[in-house]
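A selection of the complex's chains, in situ.
As written, the chain order gives the labels A, B and C, with residue 1 at the start of each chain.
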Amino acid sequence: MELTVYLAGQIHDDWREQVKEKAKEKNLPLTFVGPQTEHDLSDDIGEQILGERPGKFYKDDAASAVNNLRTQVLMQKSDVVIALFGEKYKQWNTAMDASAAITMNKPTIIIRPEELIHPLKELSNKANITVETVDQALEVLAYIYK
Amino acid sequence: MELTVYLAGQIHDDWREQVKEKAKEKNLPLTFVGPQTEHDLSDDIGEQILGERPGKFYKDDAASAVNNLRTQVLMQKSDVVIALFGEKYKQWNTAMDASAAITMNKPTIIIRPEELIHPLKELSNKANITVETVDQALEVLAYIYK
Amino acid sequence: MELTVYLAGQIHDDWREQVKEKAKEKNLPLTFVGPQTEHDLSDDIGEQILGERPGKFYKDDAASAVNNLRTQVLMQKSDVVIALFGEKYKQWNTAMDASAAITMNKPTIIIRPEELIHPLKELSNKANITVETVDQALEVLAYIYK
């Protein structure tokens, strides 16, 4: 049984590549999708498509419209959602995606470091499970096939 | 037509009281509900009910279970959701509540200061409208009755 | 049994007042809601709340955000939707509201003049019933109580 997994979360390191490689090593029949990970492209896509906007607020709103369409398409196609929170950044998109996934009844795994236990406690409690490492999340996915 | 409004967001100042007073001044037939605003009670409610837990993680998980039940009950009863982001704190609960509300098709107003335009851009784009002050949010509510 | 009726459609004449008076004459226990009918207020509400926007497009987008929130709140509270198309104007909002109502399984009555039979044929076919006058729409509502 092939499954599609949406990888929500920060786009500042290569954690998605790690997830994909580890899934390959374990021979899991998973397809991974997720947000745009080129940060500049993600910020500029609105103006790239629509042309220059009158100021930063409007540039941001245009970019987020395109990013939200992408996320909506891919998340609706997904069977499982993994949301990773890192130690830096506000990461409200990650919280937004995880909460949308849970509300849509998508099985959801949160990855977050120990330091974030307190501020993420309500979201963790609503998710199916919360782990601390990419390896642990992969073990959860692997268990579906055991 | 009476409406119930869920006030998601930070619990560190008295913005909910301001909302209620201003709604009264405008004679809007609104009932306001929201999360537990006594911070200590919100953090301790799990152990208060279930007894001491084996460490901070478990204390937090117990508290968040009670807080999430409360939010689920009250948000399901609400016709509109206002989510306020302040300049401090991680406020992932606010993002979680706003995203859940939007996914449940609850009309949603975001209040956030100008500095948070960029990190909140995707959530703002999904909400019905984003404003910068409590007064503006009240004007939106008042417009429903005009 | 009290019912709430959303009156979608043009805001350039007093058809909503006619509906309300006729419902009163017939003693029907109906509450009527609908879009903002002061045209200028409807166009300016975005800038009234958010302040001046950088050009007409942004003014329009801000106003429509507030108008859409209002419609979403009131339509979700409604048991029946009436959508009136007049002979002038593009009236895409009316088509948008009628289609949203039908998709949400709200029982829907369309009022349109004979000249609009052809361009409205698909929407008419999806609605519960299409009539040509306000009086006829009222007779449909009255029939619920007979």
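Here is the rule we go by: a contact is a pair of C-beta atoms (placed from the backbone, for glycine too) under 8 Å apart; a residue touches a chain by one contact, two chains touch by 3 or more.
In this text the structure is predicted, and so the values were computed from the model without any measurement.
Count every copy of the one sequence in the whole complex, not only the 3 placed here.
Spelled out: 3 chains shown, and the full complex contains 8 copies.
The rule is short, and it goes like this: only the chains that are shown with their structure count from here on.
What's the farthest chain from subunit A if centres are computed as the mean of the Cα atoms?
C
Could you put a whole-Å number on the gap between the CA centroids of subunit B and subunit C?
31
Can you work out the whole-Å distance between the CA centroids of subunit A and subunit B?
Taking the average C-alpha coordinate of subunit A and of subunit B, the gap between them is 23 Å.
Taking each chain's centre as the mean position of its Cα atoms, how many Å separate subunit A from subunit C?
Centre separation, subunit A to subunit C: 39 Å.
State the interface residues of subunit A toward subunit B in the complex, per the touch definition above.
These residues of subunit A touch subunit B: 56-57, 60-61, 63-65, 67-68, 71, 89-93, 95-100, 102-104, 117-126.
Report the residues of subunit C in contact with subunit A in the complex, numbered from low to high.
Touching subunit A from subunit C are residues 54-55, 58.
Of all residues in subunit B, which touch subunit C in the complex?
Contact set of subunit B toward subunit C: 1, 3, 79-80, 105, 107, 109, 128-129, 131, 136, 139-140, 143-144, 146.
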